[in-house]
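Structure below; questions to follow.
Here the complex is missing a single protein chain, while all its other protein chains stay put.
Here is chain A:
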């Protein structure tokens, strides 16, 4: 049995760990609320954009000569996976799940004979994937030191992705990010960016009855890159909200585990203390009897 002093030290150390984890949980909860509010605020724009795009895209879909960003460039040889992760850890399996999903998807694509490139958005994903897939990472970006992601950040990424696509570096682009189901669950989700996940031709046969200015082609030229940025922005916001939710959950269980450990150590400590007292009493009594 360890000595009283060692037990006392261990209890104190676990207690201070518990203080840190419970503070982190509280901070994550506050940040989660802010991230959710930001995601909420971005929704009206995304909804309108999707409406407008589906009206225009319905007439373009199924047309192999349609806009490249909408119908793709007709090939599917090289895939780009945009992996969205957080910049920090201590959030359970949040970042690891994305890395796992990307590895699985890459392995499946490579088994089909396709080549895979990766764009790591977020520091943790870059760290995790660099180890075994470093040669396939074609770009990386993180937002370390930034309080919130702005639309301008998303736009930069979108421009980078489009530039590579136009230069023919890849044919298909997929976004992999954690979808925010609830505070308890975030699941990795794959969203096709290029070609865009637009309604297919038979989905919506009716021609839209919008007048279009200047014309369909020019409008799509402007709309599609914008839409890409909107989708990346939405994924970044969902990633942020999911990250804080995951961190909150992880820190909550860490706090609870620390509590249990303190209970067990306190029990051990009291046992050792009582055993010491009993021992001393026996010594005194047997000493008195001997006299």
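Brief remarks on what is shown
Heads up, the rule we're going with is that a contact is a pair of C-beta atoms (placed from the backbone, for glycine too) under 8 Å apart; a residue touches a chain by one contact, two chains touch by 3 or more; residues count from 1.
To be clear about the criterion, contacts and distances are computed from a predicted model.
Note on the omitted subunit: UniProt lists it as "ATP synthase epsilon chain", one of the names in "ATP synthase epsilon chain", "ATP-binding cassette domain-containing protein", "Cell division protein FtsX" or "TctA family transporter". Residue-wise, the contact with the chain that is not shown comes from A:166, picked out of A:19, A:166, A:263 or A:279. Contact with the chain not shown here comes from a single listed residue; of A:56, A:102, A:133 or A:228, that residue is A:56. Here the missing chain is touched by one residue of A:127, A:156, A:169 or A:221, and it is A:221. If you put the hidden chain back, the residue from A:6, A:41, A:93 or A:284 that touches it is A:41.
Although one chain is not drawn, its touching partners on chain A can still be listed: residues 38, 41-42, 44-46, 48-49, 51-52, 55-56, 150-151, 154, 166, 209-214, 218-219, 221-223, 226, 229-230, 233.
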